[in-house]
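The structure that follows is given in the form of structure tokens.
Only a single protein chain was left out; the remaining protein chains are all shown in position.
Now for subunit A:
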Amino acid sequence: MLYIVKYTGPFGYLKPWTAVRDGETYSQQFLTPSVLEGMQQKLGVTKILRHKLTYTGLSMQQEQTHPRGWIHEKKKQQMTRPRAILVRGVMLAPELHLAFASAEEAEVAASQHLCLCRNEDIVLPVEQLTLTEAAFDQLPGFELRPTVASAPGAFLVGFNRFAQGAAMHGRLEIVGNPIRPVGLMQ
């Protein structure tokens, strides 16, 4: 049996690890092991066993970026940071199912909010479910199943900040239509 908490919120954004020099970045559609580790630490639970993520679409939103460093302008005798525009494709109405091993842990998790990476993207618990593993498999959504690099279908999903930057690999599983429809032809 899996004890599941469902979270929803207006927006969600997960930065793909390959986005480094971007003027436009779409959200990643799944949680990597390091993101799950962060959530575990935030919620104070031992283990998030599985996850499923769905959303209704992506919305492009502009924001301003600064460089990390300062530039010294000798002539003007001042320090500046140039600005640039970054366009983010943000997930609309993300729905996240997290599965725990025990009812107690689910209870703890269901009393707290979560952030999908950006701390303005709050998702709140809305529902608790108890499902068998097989029933969880049938839930529509994106899910990254962590694997070793040599497993079939595995790809590199980033470097784990909780494990000295070790490479993380996984296989993406998609069940049903993970993009929830909001009316087809409007």
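Points worth noting:
The criterion applied here is as follows: contacts are C-beta pairs under 8 Å (C-beta built on N, C-alpha and C of every residue); 3 or more make two chains touch, one makes a residue touch a chain; residues count from 1.
The rule is simple: contacts and distances are computed from a predicted model.
Per UniProt, the protein behind the absent chain is "Type I-B CRISPR-associated protein Cas8b1/Cst1"; the candidates were "Molybdopterin synthase catalytic subunit", "Dihydroorotase", "ABC transporter permease subunit" or "Type I-B CRISPR-associated protein Cas8b1/Cst1". Shown as candidates are A:M1, A:A103 or A:L156; the residue that touches the absent chain is A:L156. Seen from subunit A, the chain kept out of the figure touches residues 15-30, 55, 57-58, 60, 65-71, 82-84, 86, 89, 153, 155-156, 159-161, 165, 167, 172, 174, 177-179, 181, 183-185.
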